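Heads up, one of the protein chains got dropped from this complex, but the rest are sitting where they should.
Up next is chain A:
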Amino acid sequence: MKKSYQSLEDNPTNNMKQVIYCGLTSKIYSLCIVLLLTFSTSLTAQDGDPANGKSLYNSNCAACHKLDKPMTGPALRNVEARLADEQGLDRAWLSAWIRNSSSLIKSGDAYANKVYNEYNQIAMTAFPQLSDQDISDILAYTAEPPAAPPVPVAGTEQVVQEPGISNNLILGALALLFALLAMALILVKRTLDRFAEAKGIEVITENKRMPLWKAFAQNQFLVLVTAIFFLLASGYFVYGYFMQVGVDQGYEPVQPIHYSHRIHAGDNGIDCKYCHSSARVSKTSGIPSLNVCMNCHKSISEVAPETLAEGNEYGVDYNAEIQKLYDAVGWDGTGYTGESQPVKWIRIHNLPDFAYFNHSQHVTVGGIECQTCHGPVEEMEIMYQHSPLTMGWCINCHRETDVKVKDNAYYTKIHEELSKKYGVEQLTAAQMGGLECGKCHY
């Protein structure tokens, strides 16, 4: 029996329309912003190229610095101007700091030591490879004014609040209308009959032939054929019904945190086994512990505006979901509070206890792609069960899949012997004994 597929929205169809609309607006808005930004930066930029600065910033600085919030290091928005105004430090000082901050600290520079101590005495990585031009590019980038907050959020809110008329409601109303109509017709007919009776008019009822159903009932052959047909049909459906009992293909539960495999595995191309690392060595693939999430999400506290906009298509505020992660792991933006709350994920792939399945056998030894069983995970916004996970499904794969014997010394002897026995070069899992009961049931 299927579990109910709860979607995040009550009315997906209606939403879709709105999404198209807000997608459009958001595009217009972002276009405006881009235009505005290009225009404004060209005005404020001094001598650097902020576009090059952005790429340099992302590759060198973003791991520890944010523009508007302190992270491992201080916030860098307008850093040059800030330093000049507050500390009277010039570009030369900044360059010295960027190229080798520790020597600056050792030299006893007051502000350098102050910053060093303020940020837990973590010395900044030295970047001697950055040229003056690079530094000015980066500083130009940091000098850009902040981007306007993404607009379409307001649109989404509107959409959610605006109550669309449900199709069901319309259908229901129609059904009611038809029912009323039918009733009215019956009533009219009755009244007419009564009139006719009162007036003594004999309603000519045609002495019709035998009604169809009676004729049908008298034709035993037809009855038999129909009965058999219905029996077979119901048998088919009953069989179908029972066969899907316990098969949860397509199971797509709502998770406590809306985690998008599409973004992580698809857009960002993170390897499955980066998070599900135990799939390499263990029977379980493992649901990643929250510290694995924090490897990246320490620095990614909010998503790009474009991604946020994508989230609207699914009715999800990704930033809020990241916040849920922070609440669970106890991260206040700068450090761990120690107050953590485990995340109770809903398990999607459930094998019965009597079936033994080992991920490492398939992933590491067999070299099978995760997608073979789990489907196009990189396209799944919400994770669902792709395969039926029935025994027949396992067995079929074992019959068809060749064992990866190459470069594995374990198989050298057995492959030689078995391929001689079966007269084949490639051995399937079934030929290796992969269909035996005890290989999975113990």
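Annotations for the structure displayed:
As a working rule, a contact is a pair of C-beta atoms (placed from the backbone, for glycine too) under 8 Å apart; a residue touches a chain by one contact, two chains touch by 3 or more; residues count from 1.
Simple rule for what comes next: contacts and distances are computed from a predicted model.
Think of the chain that is not pictured: of "TAT-variant-translocated molybdopterin oxidoreductase", "Cell division protein FtsX", "Hydantoinase" or "4Fe-4S dicluster domain-containing protein", UniProt labels it "TAT-variant-translocated molybdopterin oxidoreductase".
Touch with the chain that is not drawn comes from one residue among A:E86, A:E202 or A:D407, which is A:D407. Per the touch definition above, the residue from A:T72, A:N100, A:Q133 or A:N358 contacting the chain not shown is A:N358.
Within the whole complex, the absent chain has one touching residue among A:P70, A:G266, A:P288 or A:G315, and that is A:P288.
In the full complex, chain A contacts the hidden chain through residues 1, 3, 245-246, 248, 253, 278, 281-284, 286-292, 328-330, 340, 342-347, 350, 352-356, 358, 360-361, 364-365, 407-414, 417-418, 421, 432-433, 436-439, 441-442.
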